[in-house]
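Accompanying notes for the structure given below.
All protein chains but one are shown at their positions in the complex.
Take a look at chain A:
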Amino acid sequence: MVDFARVQKELQECSRDVERSGIKVSPKSDSSLARLIGTIPGPIGTPYEGGTFQIDIALPDAYPFEPPKMKFTTKVWHPNISSQSGAICLDILKDQWSPALTLKTALLSVQALLSAPQPDDPQDAVVAQQYLKDYQTFVGTARYWTESFAKKSSLGIEEKVQKLVEMGFPEAQARTTLEAVGGDENLALEKLCSG
């Protein structure tokens, strides 16, 4: 069984200095503490600056004696994070995990990974190749992905609604769909078309 008493304490501890660290952890649903959502701000001075990244956290039964399972739900362009699945390649989430680490420290490590990619130990070979061979393009793509997927821009939402209306969708539906997907016009279009 997961040590929920400890998880509870971790959550309290984390929310205490959320202002300073910017790192949030909250349960996915009210019923269980085994599934959580972590949020980290993109580190300043990196292509991820300004983005807010969500991480899906699943606690194994033996937590904290086994590492939590973490993966990005926000799409990220980074050598150690799969651009497809969001899987993270980080030693403390595997064999270097120690029960003395917490969700907050793990998320801090993930944040540190965003500022210091390790292309020699890649999770995503395509990204790692680009990072090593064409750093400028890498920065561009990473920034573009941050803009597109990790930002809830309220600015320009009217323009996006307008664009969708021009494509023939009703305004109210376009607006709610856009809100539902966090302002990403591509995702909204996809959803509108399929729904």
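What to note about this one:
What we mean here is this: a contact is a pair of C-beta atoms (placed from the backbone, for glycine too) under 8 Å apart; a residue touches a chain by one contact, two chains touch by 3 or more; residues count from 1.
Here is the rule we go by: contacts and distances are computed from a predicted model.
Among the names given as "Uu.00g138520.m01.CDS01", "Small ribosomal subunit protein mS23", "RBR-type E3 ubiquitin transferase" or "RCC1/BLIP-II protein", UniProt records the absent chain under the name "RBR-type E3 ubiquitin transferase".
Contact with the undisplayed chain is limited, among A:32, A:98, A:137 or A:162, to A:98. Along chain A, the points of touch with the absent chain fall at residues 3, 5-6, 9-10, 62, 64-66, 92, 98-101, 105.
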